[in-house]
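The structure that follows is given in the form of structure tokens.
Missing here is one protein chain; the remaining ones are kept as they sit in the complex.
On to chain A.
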């Protein structure tokens, strides 16, 4: 099962490598999406998780969390709503069990961390740094789409100030050569302002997008379907929202409004073509989330489909196609005066 394709995470036809910064180079741009792959052991039955560019774990908080009651899920057209409530073992169990296991199978790990307060985020980051398997960590994803208890449960990612505070505190806790990625919510008026606040506070990259807030009503019971009332919408239905968000932030980088940092694209990717859409909009890496529920091999399948598609299109380096839909590479070249007047 696992070893049949173990040589396929790199490809001699094309350079798939991705530079996350600080010398953290991934062999390819495919990742799991946080919360859609547990912590690796379940999917390792279907494919070798070390084939992925990185494995993104389920968001972990300071203490064990039961999550919410059920129902936690509602199927929607080309997607689903979930209301899990950040169920997890807590950071102590994570660094004791899950991270060493991922390290033991050779996975490059992008742990996702969460908190109900900025100090909880910092504590989780510090515990992670002090753990014995930390060498497997290629970066840390900061899930700022959690309710901030200090602000009546408003999610951090909806407030540039709260987002910046979390990012700055997490940045302080981690070694300089470990990049941190702020995972942004699309449920904001202007995603570029949140992105800018996060990068200014020390984020080395951005992950876009988290789920969209949605709701389903059970018309037999005439009550909200989910135990948590509202839930996060994911799946192919939200892909155009992800493409839009990545595009806008990449555009803001091109215009100099946000420093240029890598974007990890996530949202509705089911095929290699879908992944290419996010990449062309500006993503330097791509996560596969809800599609994994439909096809447990989806993350590696998308990698192979994307590779074949790029080779077919004649690309020799994956990095050449990042942001290609914008028409000009980043950072923007100085444009000669006569060209400018022609435009």
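Simple rule for what comes next: contacts are C-beta pairs under 8 Å (C-beta built on N, C-alpha and C of every residue); 3 or more make two chains touch, one makes a residue touch a chain; residues count from 1.
As a convention for this text, contacts and distances are computed from a predicted model.
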Per UniProt record, missing subunit out of "Dihydroorotate dehydrogenase electron transfer subunit", "TRAP transporter small permease protein", "Nitrate reductase gamma subunit" or "Cytochrome b/b6 domain-containing protein" is "Dihydroorotate dehydrogenase electron transfer subunit"
Of A:28, A:51, A:82 or A:210, the one touching the omitted chain in the full complex
A:82
Just one of A:151, A:193, A:297 or A:319 touches the chain that is missing; which is it?
A:297
In the complete assembly, which of A:21, A:64 or A:202 touches the absent chain?
A:64
Can you list, in ascending order, the chain A residues touching the missing chain?
1, 35-39, 41-46, 58, 63-73, 75, 77-80, 82, 84-88, 90, 96-98, 100-101, 147, 149, 227-228, 235-236, 270-271, 290-297
